[in-house]
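For this view, one protein chain was removed and the others were kept in their places.
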């Protein structure tokens, strides 16, 4: 392997104390587990409203939803685009939710910027260094998903590109790597979360949906991520997964999300973390 | 991919209720987390005695230790062989510990059999079908490690070879798969544990030492494994890891093992499991 | 795995006869082996001039050279940028060479477009679908490198994005995939070249430099690629590899390039292909 200079700004040597990011009333990287939920893509007002309403009643504070979608096939649904952004804004206002959505290409940054509280850089763009440099000049938190072919070192070097631009609010997101075993869509690198936390001061969250590709594995992967040291989770949920325009098989039913929160709270507590979502008895009527 | 007939005896369809294996006072696959600790290899009486004494005081009931070691290089330490087996027996008697050690080759089965309570089949032998068939005719529990290049389906098919021989006491052990990222020695397939539990009735334990290759990652990987549904853990520990003849970098110091037990107990409880090892206040003098 | 609609325009079913692309006097995808040589990055006038002069004397018709370089570390050389483009133009004029260079980001398309005869889309951008859509609206041939984590199907779907834009001049370039074995930088998927040729009508070339990461393996990988069905090769060569600002270890010395051409010619002929580069006796004085 060619010699790669090491990251600096992203390292614990450079900054021993952990980075905590304040956004929309959440502190990411601190004692509280940060929870994001929502559909893969915004599909319609009815869809996103039902989901946003539901998760806000659970006490979840951040809504995810793709407006511009990177899809492996050009024949797949590519997102509602501007209409999707408008709907995310509307949900944010109506339910007081933070919003996270992806900037797929630098040319879309100005379009997406005003609508999102956290800018998501997708896995496919983790090595899009030109984009990383430019995004580093913005003033909003960035969630940098790990490329499915990226080593931990390459991931931290990608964060370095952003940090060098002056933006020090980077959240790392592990979402599974590509391996020979296709039993699950990707392989959640659970020790990679712990390793990234040791090497870097940046918060690290986990995406159990993208990692496993199967709703039956999301609860286990979520509990394991929290126990293993993740600062939060981004979970795909849909009001009608069987009819979802994308990623249906890895989207929880709304009820399943609610049902896993108590277990998630117990494991969070076991590793000395707190959580903002409601307890079982509080959400009985959702 | 060529068409592979599915496993039957190993499946949940064949046996919906989970298999619980009774051995030396432990119930593997039930409510209690099963804990194995010990060195990669038995190196000397002084070494194994110090380790066995220590773990027994922690309330850990099973000792691991290799007597015949499969090593990538012929120039590496190959194990104490018969002397190693004798020492394992001695420790078992002295500290009332169950023993697990590996049968590296069918020709060694008769030699190893009397000395071990659980027969370990190593990763490199997971696809040694001739060995699996023969081992299936024995009457002791078998711990079948996942091959580092094996899919979940291939792993369960390997278990099927053993089950077909008549031995229904198979414990699966996830120990990391081989991927492009060498930041950790292997990649612990945490969702694979959950998936194996869903597809099969057999107990599944996790080997965080072999999976991560680094003692700094073992605690996180252990907590994640339990939270993710593992029925137990096999952890490498050494009285002097820096001088270990094999796998030193992935062996915990004795103190580190003790120090992680309370966290392990808390996470076990959070997922409604019990544990046999002692609580913090009980082990203060170890 | 989620269901992915298949590519259409890129398939042999859609277009049974092979696509042949005419550019700067070369026919890519036909009977003649297409050869590109040059440094990883344009570093200075002296460097690129020495290389360009040399390869043109060998009868090689296309010069590669990065002006904007995607680098894993922000602390690595990022390319001469506009100056690099100017130098490529100068070499093209001086030595009558075709030029291929990369468009790293959509925002750089207008900048790079006038300077290149073939637009290179790098591995890291193979899944940058927004870029692929826009590049599909241009009228120059596109060389689409395979992502190091991309299946053959995903690669052809990426080509489909370009073809759907109206640009039917797509050249596929296999450059190695990422696997557990780091003996070579990547693993050249030689059967993937043959498979892509069977599934698609598009030309497929091979990049033995990026695939192997080692100059000692380039000749073997080149011969194998041609014998295995590749329509051409893109080879890194440098006038002083030990001082190269990037990818030195995988760059041939100028002499090594010359020395492998006769063998390349013999293998090309053995698989009924022709070649444009000069024979041994013609290049004795280079």
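Letters A, B and C mark the chains as written, and numbering starts fresh at 1 in each.
Going forward, contacts are C-beta pairs under 8 Å (C-beta built on N, C-alpha and C of every residue); 3 or more make two chains touch, one makes a residue touch a chain.
Predicted model only: the values in this text are computed from it and were never measured.
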Residue, one of C:157, C:211 or C:275, that touches the chain absent here: C:211
Which residue of C:92, C:187 or C:200 touches the chain not shown here: C:187
For chain C, residues in touch with the removed chain: 149-153, 177-184, 187-195, 198, 208, 211-212, 216-217, 220-221, 223-229, 263, 266-267, 269-271
Residues in chain B touching the chain absent from view: 1-2, 4-7, 68, 70-76, 104-108, 124-125, 127-131, 133, 147-149, 154, 157, 160-161, 164, 178, 182, 185, 213, 246-247, 249-250
Residues in chain A touching the chain absent from view: 178-180, 182
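In this section, only the chains that are shown with their structure count from here on.
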Numbering shared by both copies at the chain B-chain A contact, with half separating same from different: same
Chain closest to the middle [Cα centroid of all protein chains]: A
Chain centre separation (chain B, chain C; CA means) in Å: 48
Inter-chain centre distance, chain A versus chain C - centres from mean C-alpha coordinates, in Å: 35
Distance between the centres, which are taken as Cα means, of chain B and chain A, whole angstrom: 34
Touching two or more other chains - residue numbers and ranges from chain B: 178-180, 182
